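With one protein chain withheld, the remaining protein chains of the complex are depicted in position.
Labels run A and B following the written order; every chain starts at residue 1.
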Amino acid sequence: MADAMVGAQMDEPLDDAAYNDAIERAASRGSYWSGSRLFVALSAMMFAGGAFAFFYLHSLDSSGMWRTDGQAPPDYVSVPVLVLTLGGAALFWGYTRRLLRGSAVTTDWLVATGVSAGAFLVAAIIQFVGMLNTGFFPGSTGYASVYVAIMPVFAVYCLGTAYWLETLFARVLRVRWVVSDEMPARDSMERTMFLGSAVGAKAFVVFVALVSLILFLLFSVLS
Amino acid sequence: MAKSGRIAAVLVALAAVVAVAAGVVVYLVAYPPTASASPVGSASAEVTMQTVPAYNQDPEPTWVSYMIKQGDSWVHTTMFQVPAHSLVHFTVYQFDTGSPLRNPFMNQTANLVGGAENVNGKDVSLIDANVGDGVGHSFAIPALGVSAIFPGVSGDSTNQCDVAAPCPMTFDHNTITFTIQTGDPGSYAWQCFVPCALGYPIGFGGPMSTLGYMNGFMEVVA
Partner (left out) sequence: MATDTTVAAGVDAGGIPDPHVGRGVWWRRPGLFYGVIGAVIGYAIGTWLGTWLAEDNQQVQGLGHNDFAVTLGYLVATIGWLAGMGALTYPLQKMAGLQPHVEHEEERTLGRYFRYTLDHKVVGVQYLVAMIAYFLVGGLFALAIRTELLSPTAHLFQPGTYLEIVGTHGTMMMMMMTSAIIGPFGNYFVPLMIGARRMAFPRLEALSFWITPAAFLVLLSGILIGGFPSGWTGYAPLSVEATQGMDAYLVAFGLMSISMIVGGFNIVVTVINHRAPGMTWTRLPLFVWGMLVTGMLMVLAAPVLTLSCYLTLLDRTVQTSLFNVQQGGSPYLWENLFWFFGHPEVYILALPGFGIAGELLPVFTRKPAFGYKTTVAGIVGVGLLSFFVWQHHLFDSGINADMRPMVMLTTEMISIPTGFIFLALIGNLWRAKIRLTVPMLFVIGGMLNFLIGGVSGVFLSDVPTDTVAHGSFFVMSHFHYTIMGGYIFFFFAGLYYWLPKMTGRMLDTRLGKVHFWSLFVFFNSTFLPLFAIGELGMPRRVFEYADSLQALNVWVSISAYLIGVSMLVFVYNFLKSTVIDDKRPLPENPWGSRGLEWLTSTPPAADNFVRVPTVVSGPYEYGTGAGPMAVMSSPGYPRVPEGVS
């Protein structure tokens, strides 16, 4: 809510535009924060549906066709995807944390974000290409079906993450002062929106990394 | 815009909506058409059908299908009318090939007048689907306990029907005749029980679950 923000800033009466602007900035910052968490929540519900399908069909083992012996995606797909998503998330999370604390050099953050976006993009490409060579027919078993269903969704999420990070990267590349803590940039809507987006992305990459780990455990580790 | 203009615009819009709605209703009412059985006598009727391996016409050119003869022409329908409390004589021209049955119980006739059907001039009440040319299709009315089975045309035949339905009699086919007894008026669902819908998970989708192809209704009227 905007109250605390406005109250804290107002030493003098503000004209309508400045008053509205102050409230809008606080609301926008909050919107990015809660919006990103809500996006994580709704994404979690969708992946939970996939996890439900996994365990439900696993436990039913209809016609003894849950999974054939040794049926698993190739390691040369699943391992790189895991490494790239975990690494990309860690890199972006760490540097953005420093940026938000004011201790990061902008160029370092740019490099880290660019690399991280690239990592998620490559992970998505590997996963998509990997779907063409899983080594099993989609409908051969319940396991194969769930894998063929869920992994493209995850690849789309990797692609989406790469897109989100790229927008942050491109924004700073174009307008460096959005990360500046000096006036007038500090009180600008531009900066508010950039930082809000960065804070949201910081939470989101952690979620995607977590999903990556869980999917790896489900499809490549659990027997 | 003047008030008269606004009224005109509203009326035009409403007329368009009514026209579209009427078109949809006409479309929904018209399909599939219903054929009437040919009266044979005061208490009997004749239904002539054929099963084609592929309809070869839009909207589903690759689907297997029944067709029913109305007068001298073949109609793409599986809806037909017959009289109540009567003997109905069926003649079926089977142009499709056959296969083994998933459910062997379906290899026998049931509740046909005389206890058997006639295949190419020979009375038959049971067909071993695992030998010879197998079973192509069946005609069953669950509510009456009726079932007739149609042996397939040889898969090695070089004269199989491959033209747009209906299939002319010049192509290889089996001729099956049988008779059933109808009861009270009403709609009786019938269908083929051979899972012949290639490409569907258990063979019962597509043409098997679509009126006008492998299932339909026998309307028994007073």
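One rule holds for everything that comes next: contacts are C-beta pairs under 8 Å (C-beta built on N, C-alpha and C of every residue); 3 or more make two chains touch, one makes a residue touch a chain.
Keep in mind that what you see is a predicted model, and the values were worked out from it rather than measured.
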item: Identified contact with the non-displayed chain, of A:65, A:83 or A:100; value: A:65
item: Residue of B:61, B:115, B:145 or B:183 in touch with the missing chain, whole complex considered; value: B:61
item: On subunit B, residues whose C-beta touches the chain left out of the figure; value: 3, 6-7, 9-10, 21, 24-25, 27-29, 31-32, 54, 59-63, 79, 185-187, 189, 197-202, 204-206, 208-211, 217
item: Contact set of subunit A toward the excluded chain (per top definition); value: 1-4, 6-7, 10-16, 19-20, 23-24, 27-28, 30-31, 34-35, 38-39, 41-43, 45-46, 48-50, 52-53, 56-57, 60-63, 65-67, 137-146, 148-149, 153, 163, 166-167, 170-178, 180, 182-185, 188-191, 193-194
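The definition used in the following text is that only the chains that are shown with their structure count from here on.
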item: Subunit A and subunit B: spacing of chain centres that average the CA atoms, whole Å; value: 55
